[in-house]
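What follows is a short report on a single structure.
Left out: one protein chain. Kept in place: all the others.
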Amino acid sequence: MSLAIETKKLTKTYRSRGGKGVDVVKDLDLRVERGEIFGFLGPNGAGKTTTIKILLGIIHETSGEAYVLEKEAGDIEAHKRLSYLPERPYYYEHMTGLEVMHFYASLFKINDDALCKSLLERVNLANDMNRPISEYSKGMQQRVGLAQSLLNDPELLFLDEPTGGLDPMAHKEVRDLILNFRDEGRTVFISSHELSEIELICDRVAIINKGIVIKQGHLNELLTGARIELVFRGLAPDKAKEIAGSDAVVSQSGNSTVIDMAAGNNTDAIIDKARAGGGSVVSVIPRRLRLEDLFVESVREHTGGAA
Amino acid sequence: MKVNAAKMLPLLILLFVGQAWMQRSVIYPFWGKHYAPRTDSDLSSLSPDQMLFALAGFREMIAGLLWVRADAYFDEGNYDAILPMVRIVTMLDPKQLDVYATGMWHIAYNFTDESQRSDRRYISPALALGKEGARLNGYTYELWFETGWIWYHKIDDNYGEAVYYFEKANEYDYDTIFADLKAAGLNDAEADWRAQINGIPEARKNLLAPAYLRNGDVIAARDLYWSLLQRAEEKIKTRQGDLYVGSNNRDTIEGNFDNILVRMAQRGEFARLRGETDMTGYDVYPPFDVGFSVSVSVIDYKVLLVEGTWGVLPVGTRIRFILRDADYQGAVPGGMVWDKGDEVSFTVNPNETFLQDQLFVRNQRFSRRVDLSRDVTMYPLTKQDYVMEFYYNPRSAPAHIQDKFGFNGEGMTDSNFLNSDIREGQRVVFAQLKITKDMILRTGDYRKGRKQAIVATQNYDPSKYTGGSGEVIQVPGLRSDPPSP
Partner (left out) sequence: MSIILSIARTTIGEAVRRRILLVILLIGILFLVIAPSLNMLTPRQETTVLKGLTLGVIQITSAVIALVLTVYMLPNEVERRTIYTILSKPVQRWQFLIGKYLGAVGALGLMIAMMTFTLLFVYAVMQSQEKPAAPIALFIVTLIALVALTNKLKDKTSGQVVIAVLAGGLMATLYWIGMATGQLETFSDFGKTAAMFFIQMCLLAAVGVFFSTFASPVVNFFLSGGVYMIGSLFNTLFDAVAENADMSPFAKGAVQLLQSIIPNFQNFSVQNTTVNPNQFIRGEFNHYMNLTGYGVLYISILLILGIIIFDRKEV
């Protein structure tokens, strides 16, 4: 299967006047497969938008290679098959929603009023499409953005902070739309620092910090198998601490004692010891990390390592 | 997919050379010929912002605004402030006809201390301005006409010059311009419009005839009237132009033509043309003596009383009186070299005095008080010796006086002062007297009236001069008596 996006050692360096270069993106290797929702994560200023701009040909890489839909980044042919929704986009405010659609359609040389209208209906703007953009709320503008991004029936969508500044209801709407995109076979590249969204919809993620990818992989692989949670009844917390060792976190929940510990080879031994100590096993749960934890952990590790 | 800069380079060079060529070789010469402001004058009296605006494509705007200011100065009588403005405006936009026309008018006529006396030192720059305007606006009759008018009316001498300019103006005939513009490819409507605004109005063409007359060419005047009359008739017949204006014009020319025929008959012109020698039957013969005499006395500090005799009974004689430095640059008897070339310079010599006034004859006498103390910048009186001149040119005389002695003063004589040298081929009356600064200022010997400051022609006889207010005017009969003894 061919890749939707591929970068090799992609680097973008900004030179300040003093001559000292700042690597906004460094040796970035990304592989986004077709049909997946790819989360591109990182704190603000990590280089996410810069990467997207390079991929779209709006700015140019300092070194390395970038391919989008098997064309060099910025290729006009590729642009016909992709679309981009910038972070909090603005439109020409004098236009109505429908006019915005017509305008963007004309850039694809599409003259299809029915398509424009149907896309607006799809993002629930059917009733507002003849109102000027200046009267739209942020969420409505975001939805117009999504609608225009579908005009060319794109194979690949770049969504930069798609839920930024939206209220929770709008969040859900946008999330559902993105999931629909995948179902339609599109590749979605989401850049975000709002992790709860990504966690719910992404297939794979890359975590970027200070221009460097620090983790990349399937969400399931990245998040699972790291820790395990053992719940016993009839085990005294003191005893549990003794058994589990200093790394584990022991807590009391009702008459259950919970041991939260790193998953490892000694799980069986600990269970044996606990049972020997009078406890009966209630549950053994391999705990899936929350993305946020992974993110914070990774960034902390990376920052620490770099220091 | 960037545009390849290297591939674009030949195209860019081509375009660049193309535009430079257009600009330097095609547009700039045309601009210089038709759109350039005049750059030969001093702009330093503009403020920097005015200058910047003026030169940066807004010169018509600045010229207009300055002219509004200048107009306000005219109204206030602040003439000195206007001179530089006239120059700047005509520099910024040398195509504004009114600035030339009104500018030269004001300069020639309004630099004055009272109604009949203006600063003659400014006539030369006014003429130069008119000539410059005519030169730079060669598509219209107007400034030729205006310059001619200064010669005809203000200078009232050297009528050949007036004829020259009026003839020039008359060349700008509607029909000629119309045909010319049609040949240049204009449509009828536009050619008509342009010929209308640039061609001399029919009614103005007449003025050349009196200029011919004063220049001594009666026949040319008569012929001009005749051709204009025919032309006016033709226009009415073929319904060209406004019928009302056309018939008014026809009537005027007809009247003028009629008059000149009557006068030619009365004054014996036809008889002379026929070669008759006996003119005794004509009113203008035999010659009679105008009996000019004059006395000038200084009656107060810088105040002269000019009194004398002039034996022509009807009212209407004006004798030119000049008081000037004895060594006045460019002075000629009875005037000066008015046309001092093409350069428009408003700086007049502050040490030169040239006064010109008129003496009105009533009841065969004249008496005029000339006050030189009023405007010290106009009459600086810095020299020691002055010349006073009295000049009468019969060609300037009104018709009823010319009825007495002909178009050119053929029947006029004066036993003392008739002169046919100072104006070639003309009979004029001319007298010259000398006066000194001490006399005018009543200083030196003349202080406190110790010695009476008075100069007079030898024939001046105070007993003949009976003075009088002149308020009662003796009306002459149709056939006047010989001049009173």
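Think of it as A and B in the order they're written, each chain with its own count starting at 1.
Note that a residue touches a chain if its C-beta (ideal position, glycine included) is under 8 Å from a C-beta of that chain, and two chains touch if they have at least 3 such contacts.
It should be emphasised that the depicted structure is a prediction, and the values quoted were computed from it without experimental measurement.
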{"item": "Displayed chains contacted by the hidden chain, counting the whole assembly", "value": "A, B"}
{"item": "Which of A:80, A:117 or A:241 contacts the chain that the document leaves out", "value": "A:80"}
{"item": "Positions on chain A contacted by the hidden chain, ascending", "value": "53, 56-60, 76-77, 79-80, 82-92, 94-95, 99, 102-104, 106-109, 145, 148, 152, 158"}
{"item": "Chain B, residues in touch with the chain not shown (by the definition above)", "value": "1-3, 5, 8, 11-12, 15-16, 18-20, 22-24, 26-28, 30-32, 34-37, 39, 52, 55-58, 60-65, 67-68, 71-72, 93, 95-99, 102, 137, 139-140, 142, 181, 184, 186, 189-190, 193-194, 197-198"}
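Criterion: only the chains that are shown with their structure count from here on.
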{"item": "Between chain A and chain B, centroid-to-centroid distance (C-alpha), Å", "value": "94"}
